[in-house]
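What follows is a set of notes on a single structure, which appears directly below.
The other protein chains are all here in position, but one chain of the complex has been omitted.
The block that comes next holds chain A.
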């Protein structure tokens, strides 16, 4: 027999929601909803503007229901991630954060544990359109412990790029260039093959030393792809625990150390100015590099590459070496989250705005203007999307095999340790073996039982 106290936990909230639900929803007349978006630069303005469009729609709906609802949306975009996460965590701890967040899905685990966000499924119905039409794998990525915390805001994947004119100059035929994506996908063309070709480009004087392989210039989810390329697994699907694969980690570290030793990647590549990096890869200074689907917007926009498909080939991230690991790409969907700020009524409005902003016609504005991928099936059928060559090809070539980082509260310390070791080998401060040993000691010590060491 059940005891009453058991149920007390959820009841206060339930009673509040019931009060809202029993009668026509008792909206406050003037509501201010603040939205903070991380990693958001100019092409991504629809992350915030979509909520503004949704607010107009919700106001109209309320008016028809006989409510006079005025929603003011205050947006704040953060270019980077460090300052966004610092600003949000500190503001939220002091109760002055925003109502809605746009952030990477991997923050769900940490921020739900510290009580900074609410499960969005407490406020909106995922069986109702448009949420019912979202890709299920994206909804899974926005969930934790079987509870849906966020609504996917965009999807993407992270391709490997090669500059076609340079490939031609080292003797690649049209057919070889065209078949690169396929050869990468089936493991025939590997990361070490790429390093050899990058060296050829440099030796032939096609690109300057250090420009053969020109990776991302800063830390990012991208670097987990290389760990996967060398056979690593980030989390164990069985137990949900994180996984530290010694051999894969060592091979990944060694790969970057080898690239530096061969002279095709600069020793001090990480930390170079971002604008310089963007400009160089978009204008053919580099042979091979990697990025994200959204790079298309910058290459063809600000950087002025008018012939993207004629100059740039793209594929999955190749497997590490023959018989080792697999070709892969990572999708890192951003999600809309409702924070713990304000009362239930405020949270309900925030969640409804997010649901409306996820409608295909609104989300497609972000997807195409920022070169991200669709979050729902219906979105891909809108002409703006279906007639966009990049969106269509990137979806087909990459998204099917995309993996995602795990939602685990200890993932960010693990990521920090992984990155630190990679940086130490890259700059020659430590050998791959030393760095792996130190990383292993650090994960054991900091994560203890939360991580499986293989």
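Going forward, a contact is a pair of C-beta atoms (placed from the backbone, for glycine too) under 8 Å apart; a residue touches a chain by one contact, two chains touch by 3 or more; residues count from 1.
In this text, contacts and distances are computed from a predicted model.
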Seminar exercise, completed: Among "Pyruvate carboxylase", "MoxR-like ATPase", "Inositol-phosphate transport system permease protein" or "Sulfurtransferase complex subunit TusB", UniProt's protein name for the complex chain that is not shown is "Inositol-phosphate transport system permease protein"
Problem set entry | Of A:46, A:78 or A:123, the one touching the omitted chain in the full complex | A:123
Problem set entry | Sole residue of A:32, A:173, A:186 or A:268 that reaches the chain not shown, by the stated touch rule | A:268
For this session: Determine which one of A:283, A:409 or A:431 touches the chain that has been left out.
Result: A:409
Problem set entry | Listed residues A:186, A:276 or A:381, member touching the removed chain | A:276
Seminar exercise, completed: Per the touch rule stated above, chain A touches the missing chain via residues 1-11, 13-22, 25, 81-82, 85-86, 89-90, 93, 106-107, 109-111, 113-116, 121-128, 144-147, 209, 218-219, 239-241, 266-268, 270-273, 276, 348, 408-413, 415-416, 419-420, 423-424, 426-430, 438, 441-442, 445-446, 449-450
